[in-house]
Each structure stands twice: as structure tokens, then as C-alpha cells.
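Here it is, the structure, as C-alpha cells.
With one protein chain withheld, the remaining protein chains of the complex are depicted in position.
Up next, chain A:
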Amino acid sequence: MTSTGSHVTAPPSNKGGAAPRHQNSDGANTARNAKRRSRLYRWDMKYSPYGFIAPFFLFFLAFGLFPLLYTGYASLHQVELTAPTDMNWVGLRNYSRLLEDDFFWNALKVTLILGIMSTVPQLLMALGLAHLLNYRLRGSTFFRVAMLTPYATSVAAATLVFAMLFGRDYGMINWFLGFFGVDHIDWAAGTWSSRIGVSVIVIWRWTGYNTLIYLAAMQAIPKDLYESAAIDGASRWKQFLHVTIPSLRPTILFTVVVSSIGAMQLFGEPLLFNPGGGANGGAEHQFQTIGLYLYEQGWTNQHLGRGAAIAWVMFILLVVIGLLSTLISRRLAKTH
């Protein structure tokens, strides 16, 4: 309010010499001032919100939309990393060739497998942990903060540590398994062992994040639901199944969508998990995700156009996931 006040008083004080006139047309002036004030107020209400969100959209325009469209433009060309500005029009060839590109289909399959292997256990564990944290616990703040620490570490740091743990000759996991007579496992070389390795990193990083989201949603469930369930003789497990889970449905959908998008873009973990450091995802391409294949085409093989087409396919798949989730959440809302 004070700021609007100063706006209104400002003009008269600027024109200090107009004092006599001010006396004469006092009534008219106040009316005009009031009118102006209400107009400013209306503008403020109407346009200020746009001003406040503008920075986000400006940044989105520069670092989100523009690159997106430019990538789309590049994907219709043959472009090489050695000369990114020389573009040769090739139409949809970069897309059509993906249909017969075994490496692309492999990457798609791997992305799906890794997505399931990392998302399902992660969300189940998060649900269980959130349930436990929802009890009255000593030092609950400590546990909640601790849950979030993996999320706060960088992908690179976490992956490098895990790559060491999963090391063939000197890794801690093989050392530990050695006590049970298990021979050294070449984690990164094996088809499934490497996928387990990558999934473990993802699970480790994201379980805590989803736990806190579930916990927040659980705390919003009215206590009387549990009380009446308890009066009806429901055990804690039954309460979890029949009160907690149904109330969490929208939250679960949200985490599933967010995790699927994350899984689709999986990149840093499989890149750094590879002891060779390459983007091929192991000798058999057994953990080469779409993100990695995109990077391999664009930067290792230096074909930016081909990489851009893969990026756009990835984008379209993400849009499909988004549409599916909207459909499902609408149906959920209806059945509620």
C-alpha cells in the first residue's frame, strides 16, 4: 500500500510551482487521482503476475524452447561436429534411418529395461520407507534429512564411487561376495550385472526423494480414517493397504510420471559406469540408453544431425508419456 501511496503523491510534489491551481481544483483532482489509482491498481492486478513469471519464460525461451526448435531444425540436416554451421538438407532421412538402426532399437530396449529395473523397486522401497517414517520416531528430522542426502549428491560423484564399489578386481562388492565363495564378477562387462549396477545407482539416488514426497502425502491423510479403521479391527498392514495406498493414488501417479521421464533421460550413470569411459554402454551395448546413443552419435561419432533426430524422438516419447499420464489422472479423478 505504501508504494501505491507514494506513486499518487509524487506528481504534485514534482510540480511544486502549481500550488495555487492545486487549491482551486481540489475536488476534481482528488477524483482524478482516485480514478488513476484504481486504474493502476487494476493494471497491477492484471499484469504484474506476468512480470513475475516473465524471467522464467525468458530463460525457458533462451535455454529451452530455442534449443528445442534448433535441434529439430538440425535433425533435418546432415551436420558434423567439425563444422556445426554447415548444414545439408536431408529431409526426414535422419528419422527414417532410425527405423532400421539396430543400435537405436537396442538403446530403446535398454532404456525400457533399465527404466523398469530402477523405477519399480525404487518406488516400492520409497513407499515402505515413507510408511515407516510416518510413525512417531525419535530423531525423525535426522532420518528425513538423511533420506535426501543421496539426492543432493552429484550424479558424477555418486557414479564414480559406485563404479569403484562394482570394480572387478578391487571392488568392495566382489570382496564382500568373496567371503561367500562367489568368484569375482565382472559387473560392467556382464549383460545383466551391468544393468543391475546402473539400476542400483539410480535407486540409491532417487529413493529418498520419492520417500519424502510420499511422506508429505501421507501426512495429509486425515487421522480419523486410521482411527475408524482401527476401531473396525484393521491391522497396521490392512490400514496401509486400504487407507494409505488409495489416498496416495494421485501422488503415486505423479512419482511414476516423474520417474519415467527421468528413466527416459538416463545418461550420466551409464556413461560413467563404463570403465572404458565411452558412450557405447559396454561391448555389447548392453547398457547403452537412448541418451547415451544420442551422445555417441552427436559427439563421439560427430554426427550432430543424427544425434538431433534421436533427441527429437526422445522428446516425442516424453510427450507421449505426459499425455498418457494426463489421461490416467483424469480417469482417476472420475472414479474418485
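As a working rule, a contact is a pair of C-beta atoms (placed from the backbone, for glycine too) under 8 Å apart; a residue touches a chain by one contact, two chains touch by 3 or more; residues count from 1.
The definition used in the following text is that contacts and distances are computed from a predicted model.
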"Putative arabinose-binding protein", "NADH-quinone oxidoreductase subunit K", "Carbamoyl phosphate synthase large chain" or "Homeodomain-like domain-containing protein" - which is the UniProt name of the missing chain = "Putative arabinose-binding protein"
Full-complex touch with the removed chain, picking from A:Asn134, A:Asn301 or A:Ser325, is A:Asn301
Who touches the missing chain here, A:Gln78, A:Gln239 or A:Ser329?
-> A:Gln78
Missing-chain contact among A:Thr30, A:Ser48 or A:Ser154 belongs to A:Ser154
Sites on chain A contacted by the missing partner chain, in the whole complex = 78, 80-85, 101-103, 141-142, 145, 149, 152-154, 157, 163-164, 167-170, 186, 189, 275-278, 280, 283-285, 296, 299-303, 305-306
